[in-house]
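Since the structure comes first, as structure tokens, the remarks are kept for the end.
Here the complex is missing a single protein chain, while all its other protein chains stay put.
All chains are identified by letter, namely A and B, in their written order; residue positions are counted from 1 within each chain.
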Amino acid sequence: MVEFNIILISSFTAVSCAIAGVFLILRRMSLMSDAISHAVLPGIIVAFLLVEDRTSPLLIFGAALSGLILVYLTELIHKTKLVKEDAAVGLVFPAMFSFGVILITQYLSSVHFHEHSVLVGDINLSAINLIDIFGFSLPKAIPILSVVLLLNIIFISIFFKELKLTTFDAGLAAAFGFSPVLLHYLFMSLISITAVASFDTAGSILVIALMIAPAASAYLLTNNLTLMFLISGIIGIVSSVLGFYFSFWLNSTPSGGIAVITGLIFLLTYLFSPKYGLIIKSLKQKRQREEFYIKVLIMHILNHQNTEIAEIENQKSGIYHHLKWSGERAEKVIDYCLKNNYIFENHGILSVSESGKQFLNNRD
Amino acid sequence: MEDIIKLLLTDYTLRNVAIGASILGLVSGSLGTFAFLRKESLMGDVVAHSSLLGITLIFILTYLLTGMGLKNEPMLMLGAVISGIIAMIFVSKITSDSRIKSDSAMGIILAIFFGGGMFLLTMIQQSNIENKAGLSSYLFGSAATISHQNVWMMSVLGFIAVLLMFIFWKEFKVHTFDPDFGETIGVNRKNTNLLIISVIVIAIVIGLQAVGVILMVALIVAPPSAARQWTNNLKIMTIISAIIGLVSGLIGAIASSLVSNLPTGPTIVLVATFIFIISVLFSPKRGIISELIRKYKDKRRILISLALSDMYYLEMNHDDRMSFGHSSKVIDKMNPINYNIQKSLTIMKSEGLVNEVAKDNWKLTDKGIDRAKMIQQEKGN
Partner (left out) sequence: MNELALEINDLTVAYREKPVLWDIDLNVPKGVMMAIVGPNGAGKSTLIKSALGLVKPVAGDVKIFGTDYITQRKKVAYVPQRTSVDWDFPTTVLDVVMMGTYGKLGWFRRPGIKEKSAALDALQRVGMDSFAARQISELSGGQQQRTFLARALVQDAEIYFLDEPFAGVDTKTEKHIVNILKELKSSGKTIIAVHHELMTVKEYFDYIALINVKLVNSGKVSEIFNAENIKLTYGGHSNIWETNKF
């Protein structure tokens, strides 16, 4: 039963993060997930110090506020033009996180929070912390996670058009009257809320991994934005299940295990994706390069035939020298072109045939 | 204060901490300058997080080979350097070979390497390998665990990194400013890039034990960000950055050794951030406050020249200007915008441009008239 609960919790987390992650990576703000998942800490701690209840929704509010403060401070520093944006992010979130950790060690040491659990979460604890809902005994985290998941789905469905437009053409979006800044803050709030709801169970590493890796894998598999959400969500769930058993097997933290699995799935798509995978791409590139060499040869011969230097430039045995190719490559390309009648030979001088010219024109 | 100095001289642990923290601040501050100027601050975050995998892997490998936990920190540092560099190579490979953008590539590598590191770390902690306790100090840093051997190692690595920067200063500079131009004069882009990345990785690894993998990025970013505000000279910026790093490391590490339960990494980070905030606010050249003062002064100058022109106009159009001046109310009416005439008049008086001949009766001095004429001329141009 505990097993099932852990998988349930991590799947809910995974889907929320994976959905939120799609626009995050498309907006080229992946590292904001890292920054936010660290920066929400002081908000959670301060809220906890106020209400002294770990399950209070106020903690989520505090975290979201903290996330917005991060976004605001980063923009504030960036706007002064005194440092660049990357440095601005790198200044704000470590400071906020440090503040949070010091709060923990000074006021909460050993009580409820431990710095370590901030990083990896405590999914085991969440799984045995149960609540009765409609007669089912479910982990307490589930209601919160469902709300967050629902929030993600609703937010993205409502603002789909706007998010899409501001992501791909912020200028046009502004001209249409959608404020990119407002949407940016709204979206960052969503990321913060998602991060904090997942925080308790998943810890910050897993938030980063689940927000970026499944979405990036999906990005390598499809060009269709709607499909990207679906694939990203599925990869999130698969990673949760596999990651759980992986860590169970090696007696380690599920968060770390799931993070590693998301990485492995990314690696697989990176290598084997039928559209954008490394292997298919290098095959395609090899073919393109061969075709390109043929074109270079035809082009070269065409440029010099019927000129006074044709005998020097287009001599079959000397062409490799002009193109600075290895003799082997030149021979291979020339043979192929002769065989396909793209070029013909006359007393050791090469010329381009009609079909050779067509080859150039047709397949640009 | 005296007590601290006495402690530093006598307390073995504290002395190690102080020397170690100074070295780490010095090295990360000076090499952070280049990360900052290359706009690669977040690369520092990726490298720092990623090194956890190298540290834990080396630990486990040695355990599997020797049956003992590794207490040999130089080996752990080596593991950190290697995994940091591998992470960087992966990021650039993914970015160049696929449609994944660099921010996502960095995020994925960070998550995998750090997640893997946490995975192994938890495994180690739940096992009964000896010497495992020291490992978790790499998360948030623990100055107290810095041993004499560590200090020695940090000095050697730091010396190498700074020496390389010193030797290749010219090349580092021209490559960072204008890599294409550098290449044309023989500064190879690829090699220089790799060299700069390597020394930055070394700088990060030196700090891991005291500051921790999560927060080390701050020591690469904050000192140069602060230093940049005080100077426009790369050499001086590097020196200031190194000093800021040193001061942050030293204050943070000593404070955390003296105050119970104060984690080292976060303390060092907050000191460095504090210095950054001070720099951004108060630097005389670029600082926010001096910028505000400058703007205020500009505005004031414009308002004063408006007031001067208006008074000049008034006095010229009353042919009996010798006899009386004008009240502030009258001058104020001259212009539709509210230019706080009382304040302007007070400043003008202190500069000798106007005289208050009777109560609230103002008249231009000769100097004021000259100035007003000058303003008229400028306007004419």
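General remarks:
The criterion applied here is as follows: a contact is a pair of C-beta atoms (placed from the backbone, for glycine too) under 8 Å apart; a residue touches a chain by one contact, two chains touch by 3 or more.
Quantities reported herein were computed from a predicted structural model and do not represent experimental measurements.
For the chain left out of this panel, the touching residue among B:H49, B:K101 or B:R228 is B:R228. Which of A:Y72, A:F272 or A:F292 touches the hidden chain is settled by the complete complex: it is A:F292.
Across the entire complex, the residue among A:A170, A:L267 or A:L323 in touch with the chain not shown is A:L323. Residues of chain B in contact with the chain left out of this view: 37, 167, 169-171, 173-174, 176-178, 180-181, 183-187, 228, 231-234, 237.
The missing chain lies against chain A, touching residues 285, 288-289, 292-293, 295-296, 299-300, 302-303, 305-306, 313, 322-325, 357, 360-361, 364.
As a working rule, only the chains that are shown with their structure count from here on.
Once the centre of each chain is set as its mean CA position, chain A and chain B turn out to be 28 Å apart.
Considering their complex, residues 25, 28-31, 33-34, 38, 77, 80, 82-84, 86-87, 89-91, 94-95, 97-99, 101-102, 105-106, 109, 115-116, 119-120, 205-206, 208-209, 211-213, 215-216, 219-220, 247, 250-253, 255-260, 262-263, 266, 270, 276, 278, 281 of chain A touch chain B.
On the chain B side of its complex with chain A, the touching residues are 36, 39-42, 44-45, 94, 97-101, 103-104, 106-108, 110-112, 114-123, 126, 136, 139-140, 214-215, 217-218, 220-222, 224-225, 228-229, 261-263, 265-267, 269-270, 273, 276, 280, 286, 288.
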